[in-house]
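Below is one structure, written out as structure tokens, with a few remarks after it.
The complex is shown incomplete by one protein chain, all other protein chains being positioned as in the whole.
Order of writing sets the chain letters: A and B. Residues in each chain are counted from 1.
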Amino acid sequence: MGKYILKRVLQFIPVFFGVTLILFALQNIVPGDPIKLIGGGGKAMTPEAELNLRIRYNLVQVDENGHAVLDENGDPMPVPLMDQYVTYITNLFQGDLGESYQRKMPVTEILANKYPYTIKLAACAIVLEAIMGIGAGIISAVKRYSFWDILVTLSTSVLVAVPAFWLGMLLQLIFGVWMKEWTGGAFSLPISGAGGAASQYQDWIHYILPSITLASVSTAYAARIMRSQLLDVMNQDYIRTAKAKGLSNRAIIWRHALKNALIPVVTYIGVDFGAMLAGAILTETVFNWPGVGYEIYRAITQRDWPIVMGGVTVVVVVVMVINLLVDISYAFLDPRIRYGAPKDKS
Amino acid sequence: MAEMKNEFHQPVVGRRAFVGGTLAASSLAFLAACGKKDAPAAGSADAAAEGVTLNFSINNPVCIDPYNVQEDQGTQVEFQLFDSLMKYDFKAEDLKPLACESFEASEDATKFTFHLIEGAKFHNGDPVTSADFKRGWTRLVSPKSAIQVDRGPSQIAYHLSQVKGYDELAAGDADDFAGLSCPDDLTFVVELSAAYADFPYVCSHPALAPVPAAADEDANAFYLAPIGNGAFMMKPGTKWEDGQYIDLVRFDDYYGDKAVVDGIHFGIQKDIETSYKEFQAGNFDVADVPTAQIDACKAEAGESKDGYTMSEGGRMLLGSEPSTYYLVCNTTVEPFNNADFRKGVSMAINREAICKSIFKGTRTPADGIVPPGMDGYREGAWEFAAYDVDKANEFLDKVAPMNGDSRGIEMVLSYNQDGGHKEIMESVIGDLARVGITVTSDTPEWSALLSKYDNMDFQIGRLGWVADYPIMDNFLYPLFHSDSLGGDNKSGYSNPEVDKLIEEARTIVDDTQRVAKMQEADAIIGADLPVIPLMFYTHTLVGSSRVKNLYIDPQKKAYLARAELTA
Partner (left out) sequence: MLEPSPTQRAGMAATADTKGVKKPEEKSRTLWGDAFKRLRKNKLAVFAVIWIIFIALVAITADLWAEPWLGSPTASDSVAMATTSLLPPSAEHPFGTDPLGRDILVRVIYGARVSLSVGIMATAISTAIGLVLGAVAAFYGGIWDTIIMRLADVFLAFPYILFVVAMIAVIGQSLTNVFIAIGILGWPSIARVFRSAILTVKENDYVDAARAMGASDARIIARHIFPNSVASIVVYATMNIGGAILTESSLSFLGMGVVPPTPSWGSMIQAGQAYLQTAPWMMIMPGLAILSTVLAFTLLGDGLRDALDVKMKDA
């Protein structure tokens, strides 16, 4: 077991460096000068102010007096890329993700502000997904070919094909705009933001529509997996034996089949939770949600590289750790898995 | 306001996501509360305890410390806390002393002497002296100042780039701002490196405020809870709560007329829709109105007569702002190096339709680069900044005659897709198609677009400009003077005649004569048309029924000290 975990952890290393290297490469080939963009880019800074910003963010070489080192043309000399990368990695291991160009705040602080919203939203969505997905999957499998089965199969197909941002807007339209009209202004759900000090709504109400949107696609998958797993298990010998022994259908499903069929579903939901913690830029965009996904997306468009680098690195590590935990627990739950067996799954 | 409005560019986030997101994000219906709220909003709870508090909705500011106030949200707060030397009175169309009694300019407009008001105090009780102005201005420029070491360089140091000693101080080679001197506590002398008769207008910028010694002693604390000389002070014991609120109370030792209301609660909202929703729920006294709600809001609150003053008769402000939305032509390459072509393009664009159909009248068609409200604005200043298809065709025929329904000219229009520019540009493209010009869109993100502009790697693109100070110079010098090439003059326009007129104007101390000279330069630029003005911005602010009287000037600075509320 320990060996297996160690192996998996070692596999993190190439992924981690690969991701940071790709980010670093992107940073240097994407057009657009992040420093000129500070202050919105609307009005040109003076050359001195611009240079001072480059010095602050370690983009140009400085002498011991803190002055920029100039080349023969009198231009400041950029810090070599390799040095920038090494500095970034070194600082990263000391818990320092740098300072946002745009917001002048430590990236750790920005992420610490955003992450709670992402985690809370993901938690709501995952609860929804687990209840709805597993429930619908069981009904569908137990009452195979019934009206309910067809309903579940069709609606999961549709949900998988729905663009999440569109579903979010549709929910806003129905539960925000139309419901208000139908009830004469008496009732509607909040359609944006995460509540806060001056909000007229209680905080939790803000979570309803975004978490439904976020959970929609994965709920459909969870239901499909649940259904097929349960059907699979029901076909297996030990269940047939139980049936032959005269156990009631209900008892078979609840006592025997479900236990085994649940394992892959729970695994899926676990991995999905990891993915949700990576933030959901579309859901967050539609609902104006102050989460980590939209923050990183905005940072890309603004070339606020410290946030992009720090944010993606954190997100990737979180996802990898959750996936590892899921795999380990999977191994605990399902004795058929041998540790150390070659696996493709990341 | 060092930056252009966010509507102009990308969602500069954290900056003015508020308005930046307006069109991109949903302009959704306000929604009623779905439950009764037990406690009133944070601000109103305080109000009950401490008298009359005005609740003002803002977006999270970039900075409320004068050293780096740039967008209108941060400026709004800072403007209440600090008084600069001068202020521009838009109603009287006149520059007036604020923190000084008077000033005089040298004949050649290179030296300005300000006489400060005696007895003025900072919120911490320190007297306001000329050294405090020097301190405030120095920390804005010097990379060695405590605040810049702590919070990074200021992006708005350009306000003072005309002052002698700027270069050395900004490069970190000097510790002293050579152009600023303090012969005594109440006399503040500014020497410029070149003539600039409009400099007192520059001094009306809220960033050029005095700061007490405390600003250097604990720069970080000052950054979050600035100590100023204005009519309001930070509520004792509070600071700027990022993303939440900023509370101010009346400063009772203020040297001028003391504020009428007891305090201001700046509630920080994430987006304009939420903010307006809260406004409708009674949690704000002043808020921005989403475009989709303009008509309904106008009907309910009534439109203010002068566009800037909220009163019982009309609480919705739609007065114009000193900012212009325009297309910048690259005058150094085909086809926009041809003035006739630029004029043809300009006169083919139906500005009225964009303002009415897309903006519901919250923009007005631009008739020049200088917007209304500026000293020197003339209606219809630029002949070719008008919609006239026939004339457009005349000009274009000179360049490329119509052949069938096309002139065989293709042009590339560069703009960023976000911030609601897409529809405006699509309308422009439709107009140009009707005069036989095929337009291709080039839509990089804002940052990449800026790089293209800087490298002159474009044909025609979209930009906006917001005045820092209400003077023509603030449009003409940065946008058209050849010194600004490589900076804000992105059209590549360079006309020795214009340069000369602007430079001459800068040396004229007399306001009327200076404005006349600027208008001469403006007329030549208008005839050359290196940029194609499209629209002027207007306010979209509304006040609650509590607001009896509140003036918000064209630059969006609210005169909250004079605000009156019904209790």
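Basically, a contact is a pair of C-beta atoms (placed from the backbone, for glycine too) under 8 Å apart; a residue touches a chain by one contact, two chains touch by 3 or more.
Computed from a predicted model, the values in this text were never measured in an experiment.
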| item | value |
| --- | --- |
| Candidates A:164, A:242, A:257 or A:324 - the one touching the absent chain | A:164 |
| Residue touching the undisplayed chain, where the options are A:60, A:214 or A:252 | A:214 |
| From A:68, A:97, A:278 or A:326, residue that would touch the chain that is not displayed | A:278 |
| Absent-chain contact - pick from A:14, A:74, A:95 or A:184 | A:14 |
| For chain A, residues in touch with the removed chain | 11, 14-15, 18-19, 22, 26, 29-32, 125, 157-158, 160-166, 169-170, 172-173, 177, 214-215, 217-218, 221, 224-225, 227-228, 231-232, 235, 271-272, 275-276, 278-283, 285-286, 293, 296-297, 300-301, 308, 312, 315-316, 319-320, 344-346 |
| In chain B, positions touching the absent partner | 22-29, 291-292, 350, 353-354, 356-358, 416-418, 420, 422-423, 425-427, 429-431, 433-434, 440-445, 448 |
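Everything that follows uses one rule, which is that only the chains that are shown with their structure count from here on.
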| item | value |
| --- | --- |
| Residue numbers on chain A that touch chain B, as the complex places them | 30-34, 36-46, 48-49, 51-53, 55-56, 65-67, 99, 102-104, 113, 169, 172, 176-177, 180, 185-193, 196-202, 205, 285-286, 288, 290, 298, 301-303 |
| Sites on chain B touched by chain A in the complex | 2-6, 8-15, 21, 25-26, 28-29, 31-35, 37, 41-43, 63, 70-71, 143, 148, 151-158, 161, 166-167, 170-172, 242-245, 267, 269-271, 273-274, 277-278, 281, 283-284, 418, 444-448, 450-452, 454, 464-466, 468, 478, 484, 487-488 |
